[in-house]
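Worksheet: the structure to be examined is printed underneath.
For this view, one protein chain was removed and the others were kept in their places.
Letters A, B and C mark the chains as written, and numbering starts fresh at 1 in each.
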Amino acid sequence: MKNSIGTSVVLTLSGESHGPMICAVLDGLAPGIPVDEEVVAAWLSRRRPQGPADTSRREKDAFSIVSGVFEGRTTGAPITILIPNEDVRSADYARTMGLARPSHADYAAHIKYAGYEDWRGGGHFSGRITAGIVAAGAIAAAALKRKGISVGTHILECAGVRDIPFDEIDPSAQIESIQEMDFPVLSDVRGAMEARILEAKAARDSVGGIVQTAVCGFPAGVGEPWFGSVEGVLANALLSIGGIKGVEFGAGFSLAGMRGSEANDAYCVKDGRVLTSTNRSGGVNGGVSNGMPLIFNAVVKPTPSIGLPQASVDMSTGAEAELCISGRHDPAIVRRVSIVVSSLTAIVLCDLLALHFGTDYLR
Amino acid sequence: MKNSIGTSVVLTLSGESHGPMICAVLDGLAPGIPVDEEVVAAWLSRRRPQGPADTSRREKDAFSIVSGVFEGRTTGAPITILIPNEDVRSADYARTMGLARPSHADYAAHIKYAGYEDWRGGGHFSGRITAGIVAAGAIAAAALKRKGISVGTHILECAGVRDIPFDEIDPSAQIESIQEMDFPVLSDVRGAMEARILEAKAARDSVGGIVQTAVCGFPAGVGEPWFGSVEGVLANALLSIGGIKGVEFGAGFSLAGMRGSEANDAYCVKDGRVLTSTNRSGGVNGGVSNGMPLIFNAVVKPTPSIGLPQASVDMSTGAEAELCISGRHDPAIVRRVSIVVSSLTAIVLCDLLALHFGTDYLR
Amino acid sequence: MKNSIGTSVVLTLSGESHGPMICAVLDGLAPGIPVDEEVVAAWLSRRRPQGPADTSRREKDAFSIVSGVFEGRTTGAPITILIPNEDVRSADYARTMGLARPSHADYAAHIKYAGYEDWRGGGHFSGRITAGIVAAGAIAAAALKRKGISVGTHILECAGVRDIPFDEIDPSAQIESIQEMDFPVLSDVRGAMEARILEAKAARDSVGGIVQTAVCGFPAGVGEPWFGSVEGVLANALLSIGGIKGVEFGAGFSLAGMRGSEANDAYCVKDGRVLTSTNRSGGVNGGVSNGMPLIFNAVVKPTPSIGLPQASVDMSTGAEAELCISGRHDPAIVRRVSIVVSSLTAIVLCDLLALHFGTDYLR
Partner (left out) sequence: MKNSIGTSVVLTLSGESHGPMICAVLDGLAPGIPVDEEVVAAWLSRRRPQGPADTSRREKDAFSIVSGVFEGRTTGAPITILIPNEDVRSADYARTMGLARPSHADYAAHIKYAGYEDWRGGGHFSGRITAGIVAAGAIAAAALKRKGISVGTHILECAGVRDIPFDEIDPSAQIESIQEMDFPVLSDVRGAMEARILEAKAARDSVGGIVQTAVCGFPAGVGEPWFGSVEGVLANALLSIGGIKGVEFGAGFSLAGMRGSEANDAYCVKDGRVLTSTNRSGGVNGGVSNGMPLIFNAVVKPTPSIGLPQASVDMSTGAEAELCISGRHDPAIVRRVSIVVSSLTAIVLCDLLALHFGTDYLR
């Protein structure tokens, strides 16, 4: 499968940045899940560019659901969501046509598609496609809620400014509010982050960061030991999001410097439930969920579109060339990526649950 | 798919730590690939416990290939590799029976399999299963070599001691020698690493680390933008290996602190080939290979089996209990994991190449 | 996968009979294939109800391709085709609401989807969805033509009237003309077939038949011995088409009465090419194509919607009830199914070719 993810619950994405619309098909969700279009709209609004720290491209995201929902509930048949593209200025891109933008997909796509790719605005590689993920994710998250499962993502780090991590708080207490924030942070760091983003923007440059996700209420016993691990399927999904270049679970890369006695999560029993007193495993052992919150981080590279001149190559002639990008771009996409990560996580977890407990588990 | 990975080239793993044997089926490899059993044996020997820094369990790995190879070459039909288990001491494990070992899969497996799991030595979750990955990986790596593609993994960090990274050298110059080292490092750090491992062992504790992999010669244009990205399929594979809790590509998590102007890989043209002057992208843009070496790191947590007493839970009664593990265990598995990572990488890349270029590409 | 078929070339279908539109996403086709909207329109017109022997529901099929095609050619990214529904009269169906139509999917769907299904006009089970197959199939067939591969389906039998079979003629001579016929038959049987259909219609009844497909120019060596046989993947696809209840290859069920000496296809060599002098195998041995034309038959049951009263059950109360269906229905769908079979065949064969020869084979 190429532009599809999942086995029992499957998301298929199509569309290009400058085409007429983005299309997302979400198949396999249990029948009977209420679909609230206002919630979908709210999730899309969190992905949308909003202030000076985002691109000035304005997106309305006037989506329509054209199949799979009947009388306000999922039917069990595939859900098709269409999101028209608006405020498209292909002219901005025409200026860079033929020049590969560094650390963008332009060159790799040109080789892969033998020059037939729709290059306008990154085409099918554009972050614009993630609007489809978010619309579908809003529905998947509503399905998860029926079993008390919540997904929330905050900006753990942006441009060197760091938020407090989930393991210093009780994630279940804040996950609902995080899910509804436009600028999701757990502490008072928004001002500092935005200031650094605007500094970079003023320098015609961009910044990166790290997003951190918690999933509360996910049952133990889900996932496979080999090749269908909870970690593997989530990482596979998240690494498809443009700009994400690494994923770590629990204590992640910091485990390299720990001893086993520090890294191991000791068991304890509270109110008859088996828990661990720490959660350095991020809720997964041997690929299988252990009943603790799933916790994972994803690194988001700085937006590759920057205003500074860069060394490029002309793909039609093969010659070196200097590139100046002048379109409207995000100096940071970390904020916008956070809701995409929550969305894709919700979809992937619906799939894992359906595989283990059956297609009707979330009904 | 559960214990299988891949679409066109597929690896299926079965077997348990204390069962009669491990079985690996590698299906879909091109016909006509020479299979050298001595090379397979050499790869297996690198995974095997070797010195005081490893477990004292001795494994002979007397494998046999019982299908898919005829007159010394692959036939195109599935290759079945059987690796008998030997020197098994279930008694060591019997003592911990019913007590969940912290940060092991015991508890998650117990819930998942409703108490029917083969718990001896971790059963199907055991690192022993990776012998099947390595035997299959040796054959896959031989297939890749026919197109000039090499995979090598070294220990970038262990117990706080750091090797030089691939991006400070030309990986293509050292990848062949790295592939054949028992203790793969790029600089003179073996002594320091082993000393730290033995320190931890003396303290009945364990240590972790980071392995770094380079793939040279991989063509541009392979991988998919959404959900079949080179990064996603590799991460999905690697995160199935016991102990790996995070994967990052190129500059990985350090991209969070960079500006776009630092993070972007400028293009250049050398001898008519399009290259980038840095490789912070790790050879992948937009999910698709760009012709530069693939570079990625995986973090290996400290071995969870340690001799120190730990807080556990008795899975049959649900009561808290203290656990002392007394079997033979690795104080560090970083060295042994490195060949497993190379092996699984080789298998996954054969799959990506077969999907893009056809099943006969590597013939 | 549920509403998707294929591995490298994948078709995903969504939409309901009385929803706003049908959506087909065709992913994985090689870049650079010319897409001629007039050809797509022509294929759709062959599926459309046309005369007194079809339903009187009029469908315009004003499709639009909203992704994956750029400057008249496929880009390699997924192709999204939207086909609005028009001339929908839900009132016709409201009358049967709650009563399961015999040999329709109503009851099975009601159980499967726990009563949440969109029941209007059969919802997602409606033959209307096949419009998406045909639009995608027209593009797939254009891709096959680039390698000289043609697909054609004729009505071998309808209401007891029999056409001549492909093995009595040279299929390659007539396959192009068959592909363009509105009422595809190889001999002068249209009048007799239509007369029998109208007889059944007058009796408020319906008739069935058999369609026969030939594929010329398909290369030898494609398909898998176990579980990916050319026969298996085609049958899996065709048996999803509403009304098809059986598929046979080559001499099919008549092989039961033959001896080996009659059934075996003797080899011969013509102009240096290895052929067989008969083709009772239908072009496939051991699941793998042998270079001869692929020939297969599919049986189409009589349309289950008939005007005669039938014994039914009220799904809300569980009580027996008499059902009279009064909407507009096809007294025979055999003619309309023939282009759907060709379309789905073309899509499946693109997938098999891409898996074996790589994604760019048809470019």
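Simple rule for what comes next: a contact is a pair of C-beta atoms (placed from the backbone, for glycine too) under 8 Å apart; a residue touches a chain by one contact, two chains touch by 3 or more.
Predicted, not measured: the structure shown is a model, and the values here were computed from it.
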(request) With touch as defined up top, name the shown chains that contact the chain not shown. (result) A, B, C
(message) Can you tell me which of C:P20, C:G152, C:P171 or C:P304 touches the chain that was removed from the display?
(response) C:P304
(message) Going by the contact rule already stated, which one of C:V233, C:L294 or C:A346 would touch the omitted chain in the full complex?
(response) C:V233
(request) From the listed residues B:R48, B:K112, B:H154 or B:R196, report the one that touches the chain absent from this view. (result) B:K112
(message) Applying the definition given at the start, please give the residues of subunit B touching the unseen chain.
(response) 1-4, 7-8, 10, 12-16, 19-21, 23, 25, 27-28, 31-32, 64, 66-68, 70, 73-80, 82, 112-118, 123-124, 360, 363
(request) Spell out, residue by residue, where the missing chain touches subunit A. (result) 7-8, 77, 225, 355-361
(message) Need a quick check: the contact residues on subunit C for the chain that isn't drawn.
(response) 1-5, 7, 11, 13, 100, 102-109, 111-112, 122, 124-125, 129, 157, 160, 200, 203, 205-210, 220-229, 231-233, 235-240, 242, 245-253, 255-269, 272, 274, 276-277, 280-282, 284-291, 297, 299-306, 308, 310-313, 318-320
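FYI, only the chains that are shown with their structure count from here on.
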(request) Give the label of the chain whose average Cα location is farthest from that of subunit B. (result) C
(request) Could you say which chain's mean Cα position falls nearest to the mean Cα position of the entire protein shown? (result) A
(request) Indicate the whole-number Å distance between the mean C-alpha point of subunit A and the mean C-alpha point of subunit C. (result) 38
(request) Measure off the straight-line distance from the CA centroid of subunit A to the CA centroid of subunit B, and report it in whole Å. (result) 26
(request) Scan subunit B for residues touching two or more other chains and write them down. (result) 7, 225
